[in-house]
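A single protein chain has been omitted; all remaining protein chains appear in their positions.
Letters A, B, C and D mark the chains as written, and numbering starts fresh at 1 in each.
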């Protein structure tokens, strides 16, 4: 027996009613998205803090490494360069933007972050993971030497500068850790799949049925809901991978450039004395 | 065929019923606002803590930099001035209130926070971002010199004072970071848009329809709901931008003034000895 | 035309039905209270931790300031007294309980926390805010002097004792900060207003209507709900202002007394040696 | 007029229907329990961390206090004993389990944690609260003496060992603080009362009424709900008082024993040198 068109329509209607029943409870998108966004927000903050800001280190180098000869000046500049180089080395394995800018170590030489001698030294290391930290190791060695040369005047201050380098490295190590164990992969997949299934169900169930007394052709409420949930999901996706290639993602290349400029500018002033003290206007 | 008025009314009624159906599930404002406010609250706390309080630094300068000659007194006052100056430099790029008060560097001179010599030094720096930290760098240099002059009696105490300056700077750096990467912009936009769409829908769907047996002309429940959700959204907006120009926002100018007064008052006492110890009343 | 009583009743009935419709969605008290309590709980914990416990400082003074002459003993006791004094100075501007106990500085003298010489010194300071930290500043000065007098045997230990004083001050500074910027005022107001509006609506809408087939005169479920939500709101209120005057609030006066007794008792033992070591029973 | 049985049944039926209406909104157990458990979980973690683990201190004593004579060995063992003694003193006022094991100070002597000389010293202190910290104060005094005797080779290492003792004490002080200000008492009471009221309401409202077309005598769904909510409440209760006497609570006595054994074992090895270094198999 053939199905008459009218019968198919009726079956479709029943199917749509069946699907629309309790849909809010069956796929509790609200809570899934709410809890998930709360989770990724804290992760996003950790990444934002870990990406590395050179201000503190630069100020410490400028204030605590004394000497206005050319060699000391070179030392301070080299420390900054090594830290930015380290950041670039780590970020090019994590962020698509930085990868595109520095596809090979040679491009780092071209950008002035690396010399060819240093490049060879880095390439001579076999363990890929160890390579990341080589420039920071050089920093530490230079700082210890600066203490031995009495450019850093006491052990306590040496400790402070080493601590700044350490903090910088901790942040980048956090990024590497998040890159290695992103989030239990199944968690975001589950969330994003649920949102998609939800709207597939809506495609069928939210149609104006033959029997319904009202039909405006355009399912306004479902469209609003689509915008809201898709927007929320987009927030979650963006917070989950802030080092991607999108417009909304963190601009890692900008951070690298800013670090280099700010770092060099700050240490450049290290040898110059602060301005002569004058009595302030509130002095009585 | 022309639509008769009565027919239009009926279509409107159906449209209103259609929109009001499941509105609470379609736009789950409750959860969106709840999760979002939880998120911005922690951000707001970070900003409140980062805005910079000078008490600790001032007490450290007063207690740990010894000397009652005029030069040491000047040193302690200058350190305070530099810290407040640094705060003003950062806040005027973040807070509208401070911007209005200090539109140019010259206004900082007029306020006694900056001398014209220092102003020239700051203006000679090209990198805009580096300018922020110049006064704190002078602080560090002065502190290192004070140690060399034995005004600070040991390396450990020098470390403590540098740490106070460092903590102050960390807070301001957090503000700059939040200013640069506010919140994924799409997140608050999504929330605030949802609240607005919700009440546009209500405008239509909550009307007393022609068929409804009861009509009090004034939609009391919708009005209550409007007050509550708009209030909640206002909380979120306020917490999101606590450095704005509203009455409820943090009074940054007050913080700057208070820091200057309290800082100068605390260091002023640095040269005076503590009162003679007397046996307390519980001594036996 | 006059309204007949029966008609008024009928209108009231319809009004009640109108109000009771969707009341749970219109005022989502559950979530508002849940999120709000979560927020104030963390604030309450910060206040509890910041209120100041002297144990650590007292133990540090006792163990690290050597000397069994009367002057050293006086020093240790005075340090404790200054810290408790500082706590009292701060808390009397925050907590109603402490304010009642110490309405003026003279009452602090009567309580043995302050001498009249010290009182004059504090009163000679104009900046109200700076007054808070004067006793702690004296602590720091005494500690630095104790190091100079070799009562504290090395710089590292001086750093530890200063750190304890610092931690104590940080806690009290947190309380002052929370007092200055309580919570965005609109947030608790919104929550508490919502709870009150809710029960005003219930007063009308939860009446047993004329048409209802069942009437037990006493609205049991609404009463239960009232107890639960009012209890929850009370929790929020209590956590929001833990320094108030209620029975449930933190007993600040008890903390001050306890700090004084425990502090003095602990430092009193500073000059006495630990007991002779004996082989423990597990020695083989 | 007498009530006929049938009428009573009918009134009961109506009463049951009245109570069952909106019961999920009137008592939103789900959210109350959810938010409350979230709150107590963080408190429980703080207690778990604060309960005191001696490993770090023991390793620090073993590695940093040099000397293989009997007196140094005794010193290391005594330090461990004092720390465990301190833990026992605090825990017996907080945990029922430990109280039962050590009802008096004499039982601590019998357990080998205390000598009778030390017991008298502790009993000579009047302030109950100060007693807790006396053994740790002895630790600090012994450590300072060990530095004076050059058993600890430099000030920095003395600072490290004092820090370990400090951390241990901080944890126990947290427990005492939680014991003094448990949680705003009204909060758990509110939650637990709500769960109980809920099931009293269910007793009446979930009965199979006379008119219902279906009766299985056993209210399966209510039973399931009872198991789930009571289980959840049990989780909250357990997390709220982890130092109680139940099977699920933290085994404080086990922690004390473990600390003593592990501590003594670790310091016992302090005088023995590490094994001779050998080239590892990856050496090339």
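Note that a residue touches a chain if its C-beta (ideal position, glycine included) is under 8 Å from a C-beta of that chain, and two chains touch if they have at least 3 such contacts.
What you see is a predicted model; the values in this text were computed from it and never measured.
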item: Option touching the unshown chain, where D:117, D:156 or D:189 are the choices; value: D:156
item: Sole contact to the chain not displayed, among A:197, A:220 or A:281; value: A:197
item: Contacting the left-out chain in the complete assembly, out of D:10, D:177 or D:269; value: D:269
item: Absent chain, residues of chain D that touch it; value: 24, 30-31, 34, 37-38, 41, 44, 48-49, 53, 55-56, 59-60, 62-64, 66, 153-157, 159-160, 213-214, 216, 220-221, 224-225, 228, 231-232, 234-235, 238-239, 248, 250, 258, 261-262, 265-266, 269, 273-283
item: Chain A residues that touch the omitted chain in the full complex; value: 11, 14-15, 17-19, 21-23, 25-28, 31-32, 34-35, 38-39, 71, 74-75, 77-78, 81, 112, 115, 117-118, 121, 125-127, 129-130, 133-134, 136-138, 140-142, 144, 147-148, 155-156, 158-159, 162, 166, 169-170, 173, 177, 181, 184-187, 190, 194, 197, 201, 260, 264
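Everything below uses one rule, namely that only the chains that are shown with their structure count from here on.
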item: Approximate Å spacing (C-alpha centroids) for the pair chain A, chain D; value: 38
item: Residues of chain B whose C-beta touches two or more other chains; value: 31, 34, 38, 155-156, 159
